[in-house]
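Removed from the display is one protein chain of the complex; every other protein chain stays in position.
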Amino acid sequence: MNVLSGKELPRDGEMLQGEALHARLDKTWRRDPGLWGWVTTTDHKDIAHRYIVTAFTFLVLGGLLSLVMRLQLATPESGLISPDRYDQIFTMHGTTMMFLFAVPVMEAMAVFLVPLMIGSRNIAFPRLNAFSYWMYLAGGILLWVAFILNIGPDAGWFSYPPLSGPQFSPGKRIDIWAQMVTFTEVAALAVSVETVATILKQRAPGMTLARMPLFVWVSLVVSLMVIFSMPAVALASSFLIADRLVGTQFFNPAEHGDALLWQHMFWFFGHPEVYIIFLPGVGFVSEITATFTRRPVFGYPLLVLAVVAIGLLAFGLWVHHMFATGLPRLGYAFYTAASMAVAIPSGIQIFCWIATIWDGRPRWETPLLYVVAFIITFVIGGLTGVMLASVPLDLELHDTYFVVAHFHYVLIGGAVFPLLGAITYWFPKFTGRLMSERLGKTSFWFVFLGFQLTFAPMHWAGILGMPRRVYTYPTGLGLEQVNLLATIGAFVLATGFALFLVNSLMSMRRGTVAGANPWDASGLEWATSSPPPPYNFPHIPVVSSRHPLWDHRDHLPVMTGLRVDDRELLLTTVMEARPDLREPSPLPSSWPLWAAITSTILFISSIFTPWAVLYGSVPVAITLIAWFWPKGPVTPEPVIQ
Amino acid sequence: MSGGDGLDGALFNRLFALFLIVSLTMLALVLAFLAAAWFRRGGVRQDGVADENGRASREPLLRALLIGWTALIAIGLIGLTFASFLTDRGMADAIPPDRRTINIIVTAKQFWWDVNYAFDNEPSKNIRTANELHLPVGVPARVTLKSSDVIHSFWIPNLAGKQDLIPGRVNDLVLLPNRTGVFRGQCAEFCGIQHAHMALDVTVESRAQFANWLAAQGKPAPAPASPLQKAGYLYVMNRECSGCHAIAGTAANATVGPDLTHLMSRRSLAAGTLPMGRAGLYAWVADPQGVKPGNNMPYVGLDANELHAVTAYLETLK
Amino acid sequence: MRLPKGRTGCLSHPPLSPPCIQGGRLACALFLCLGLTACDREQRSLNGQPKAETIALANDPRDLSYQENSYQLSQGQRLYKWMNCSGCHANGGGGMGPPLMDDEWRYGGRMEDIVRTILHGRPNGMPRFEGKITEQEAWQIASYVRSLSAQQGQDVLSARPDSMSASEPPTLAERGKVLPENNLTGPKDEQN
Partner (left out) sequence: MAPLVAGGKVLVGNAGGEFGVRGWLAALDAGSGRLAWKAYNTGPDKDVLIGQAFRPFYPMDRGKDLGIHSWPPEQWKIGGGTVWGWISFDPASNTIFYGTGNPGPWNHEQRPGDNKWTAGVFARNVSTGEAKWFYQTSPHDLYDHDDINEQILLDMPVAGRMRLVLIRPGRNGYLYVLDRQTGQVLSADPFGYINSSRGVNLRSGRLIPVKEKEPQAGRVVRNICPTASGAKDWNPSAFSPRTGLIYIPHINLCMDLGVLEANYVVGTPYLGAESKVYAGPGGYRGVLTAWDPVARKPAWEVHEDLPLWSGALATAGDLVFYGTMDGWFKAVDARSGKLRWRAKVDSGIISQPVAYRGADGREYVAVISGVGGWAGALVSAQLDPRDNSAALGFVNAVRDLPNKTKSGGRLFVFALDG
């Protein structure tokens, strides 16, 4: 089919090759120069970079808070910080880590990696991607500015009403928290939609579902989980803010609202949330293991099934957070069984990774060390999780430091260790340079041992009867030593993180320059230069197996025919990834930023008056209309082979 | 170590031991496999090229192992689920419904426990105390749990698991202590600024001792004797104290704060914040917000004489 | 967008907002918009040690630290029930006692007037609470009483208590101010 003037349009392939092609593509895809270009960019790599940097900033902030808490808890009856401030601190720690670090950083990794792994030039809906980052940033800043102003939320990251309701949480603290949730929900939902669309429609020709890298599978499952779970918490936080601001009665038992409604809605999101954070770790570990053992991951189909199974099961076990609320006992048995069932796919995964190492030729470099740390830590966390799934054990251990230990084992062990490994592994793809292996190993040991020293004693503290969320504990209950140990451990752990950050900052400038594929890995992201050019691939690669680079070490087959004078993506079919359409990819735009600014104004002012929702929607609508204003013929065209 | 001093606790310990053994076994298996993988030198690549030592892939062996491993996990989980379910049933059925029990109504408030021993047929024998439970050994106690503000959680680690106290709902819990002793309970659900200082003293004693305690608690407070005590009595009756507290036998009958009738018989002050005693009383009455910031007892600003008098009177409330 | 006017922002009231000075002066300046609504409105001073009186004619300095403070207001809300104010005044509509949510104040509607009414009582049934509650508590209750007629900024008020829903949420109420903000004349005693 021919368009416009009938003149042949510039395309890659026969017409353009080599340097000329690079130059032409670069002109088309490069972002505008200067600050303006930085602000308006729609390049998924740029946005992922700033997402990751922001998320790690929040990690550092949240980590500093945890150090303050550990200092307070190092000795019994300590008067270091006031209880009011302590409540804000632990709330901020949990909120920051869950909403502002863990979920966004995992999404950011997907935003960076998925288009590269599936051989596409950009993510789907790149402007939405830009918008999501600004929303996330605004939510994070809102929360932290509030904290600095001493109006940080203080009802815990779970914010159970009635404690978080209008009567027992005066002021705007909880409203700020609830609106922060709204910000991050918008951001997360946006990214998830992009990721799903990208994965389903933009895979390189030949990359059938069964040939997708495991991390892409995980991203698909996680994004769908986000789409299904996050609306629950967005709704819950809207209910809460309505209760607090306009006097609705959702959570007021006196007027036949129900305090437990919140818990159901929150944990319907909150439990999948844990897997949303953990499953990307599964993806990282699978990729790292394959690369560093130089063997394809054992049991690929099983791993995929396990990920899908966990994704489904995650929605059926939120009630195990509520065993102490006095729900009917028979119902508990179902949730016990469902919670325990998660151990089966997890166990299969663990086996597959160890089997891969066992059967491969492992190179013990930092990323693989993190995998081993992950396996050990996550297995321990999983086993304590099985204990907590049992109703009688949970009733004893619930809301104690045993649970604190458990979920840090699962979340840090299951998600942060793989993440640190993943950062080390893909660092050359981010920056073009390798991280220092020596410093990397040092920081690994600090992190791993510091972690165990911090959180292992907490199991014991919980069994001894130390409840969570206390700003102090009395002398003489035998809690002194375990808490002191944990505090020491926390500082060791913090040292490890500090070394990791130092390593990444130093390596960014002075690290060994990496080639396109420094680890001899198999995925498509290694088929392009490090860091990748704005257009990712000069030609769209064609895939015929799960390990394209191992199969075609020297010459990856490519397909040609995409326009080079316009941003164009190749769309393929959902299952078989046959080339289908050529789709224009949006140009840089400042409208996502303006839309984010107007939305921010709407969200923040709706903390103060419900009318803001009405008035504030006008500028939001204006910016959205400008953003979506049609700009000439943009219909996708069939592929010309 | 928690558990073991009540029926639930004992069942908990058995179940916990079972879980611990199974978990440690699984962990040991994983670690052993991991160690084997660490020390094994090389296998193959997918392209079928044998490694330097000529060893071929052991894919079939791994498949068999995986099936075994999955089966092992499944069997273990089914076993644990059943054990857990049976224990749960055991806890629920341990006390026959027709067995005579002691009825206790515990109402959680920010940040203390209002405890009522309820005798349905004779309400005049009811006893109101605060932040402490006395239980006769071997007699089941049915605890009705209510909250008058936010969600709290009732937890006596040595005797039983937790149960939340949720406004607008009524929960209950049966305690069956099988050993005498002194235990500590604690609010387990974050309930606000002084969640950390919301403890409950539990005394499990013989039936005779318990009967004595009940009888003593049922008595009204004695009249003040010394002039200082009388001055304190007058202050308590006529000033801020009586707006929130009750003392049986006097005109003070308020319910906002803990009942003070037998204050000195308790083990601690302010829900486990201070040990009971003259020093604690002085500190608490003089500046409750300094001791437990954010609790609902206001700073009254007693002058020294008033403080001496009030404390002297409170010390008569044995 | 309708942000409340920043009457008592961080920068305008340094004596009442130590954390702003210590920790967040920079942040305050940067995020003035948010800051104006925060800080001392959420300050939780738990100890009721009386603050010194200033010159007689000026408003009592405790005015703002209680009335424009959401924590003190919420404590007042609790005490209003605990001290049985609601028994006579209901949730502001009155009953055995006069309504508190309307714009008529027999004994003056400023914080000081209300505190005086609470502490000293008034003829025809208003009991004297002096010595029954502390002065701090009287100020807290007065703050809540003023909130019944939506006298404070909306960012201080809470929409409803966790009890029976009785009246329109004060956060939504548009009511005229009873008295000018800085009424430097004497109390309007015995007006009615």
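Per-chain residue numbering starts at 1, and chain names A, B and C are given in the order in which the chains are listed.
The criterion applied here is as follows: a contact is a pair of C-beta atoms (placed from the backbone, for glycine too) under 8 Å apart; a residue touches a chain by one contact, two chains touch by 3 or more.
The structure displayed is predicted, hence computed values, not measured ones.
Enquirer: Which of the visible chains would the unseen chain be in contact with across the whole complex?
Expert: Spelled out, the missing chain touches these shown chains: A, B, C.
Enquirer: Of B:P177, B:G192, B:P224 or B:G243, which residue touches the hidden chain?
Expert: Hidden-chain contact among the options goes to B:G243.
Enquirer: Looking at B:A17, B:A64, B:I78 or B:A251, which residue reaches the missing chain?
Expert: Spelled out, the listed residue whose C-beta touches the missing chain is B:A251.
Enquirer: Among B:G76, B:G168 or B:P258, which one is in touch with the chain left out?
Expert: Residue touching the absent chain, from the options given: B:G168.
Enquirer: I need the residue numbers on chain A that touch the omitted chain, in ascending order.
Expert: 253-256
Enquirer: For review purposes, identify every residue of chain C that touches the missing chain, sorted by number.
Expert: The list for chain C reads 81-88, 90-96, 98-99, 101-102, 104, 127, 132, 163-164, 166-168.
Enquirer: Just the residue numbers, please: which parts of chain B touch the chain that's not shown?
Expert: Within chain B, the residues touching the omitted chain are 118, 120, 122-128, 146-148, 167-168, 170, 218, 220, 242-244, 246, 248-249, 251, 253-256.
The definition used in the following text is that only the chains that are shown with their structure count from here on.
Enquirer: If I average the Cα coordinates per chain and compare with the overall Cα mean, which chain comes out closest?
Expert: A
Enquirer: Centre to centre, by mean C-alpha position, how many angstrom separate chain B and chain C?
Expert: Measuring from centre to centre gives 38 Å for this pair.
Enquirer: Taking each chain's centre as the mean position of its Cα atoms, how many Å separate chain A from chain C?
Expert: Using C-alpha averages as centres, the distance is 44 Å.
Enquirer: Return the residues of chain B touching two or more other chains; collapse runs of consecutive numbers into ranges.
Expert: 149, 167, 293-294
Enquirer: Going by the touch rule set out above, which residues of chain A reach two or more other chains?
Expert: If we look for residues of chain A contacting two or more partner chains, we find 84, 162, 168, 253-254.
Enquirer: In the complex, go through chain A and note every residue touching chain B.
Expert: That would be residues 82-84, 87, 154-156, 160, 162-163, 168, 253-254, 258-260, 294-296, 298-299, 302, 324-326, 329, 332-333, 336-337, 340-341, 343-344, 347-348, 350-352, 354-355, 357-362, 372, 375-376, 379-380, 383-384, 386-387, 389-396, 398-400, 463-465, 467-474, 477, 547, 550-551 of chain A.
Enquirer: Considering only the defined contacts, which chain B positions touch chain C in the complex?
Expert: 149, 167, 238-240, 242-244, 256, 287, 289-290, 293-294, 296, 298-301
Enquirer: Provide the residue numbers of chain C that touch chain A in the complex, in ascending order.
Expert: 1-4, 10, 19-20, 23-24, 27-28, 30-31, 34-35, 37-39, 41-44, 70-71, 73-74, 77-78, 154-156, 158-165, 168-169, 171-172
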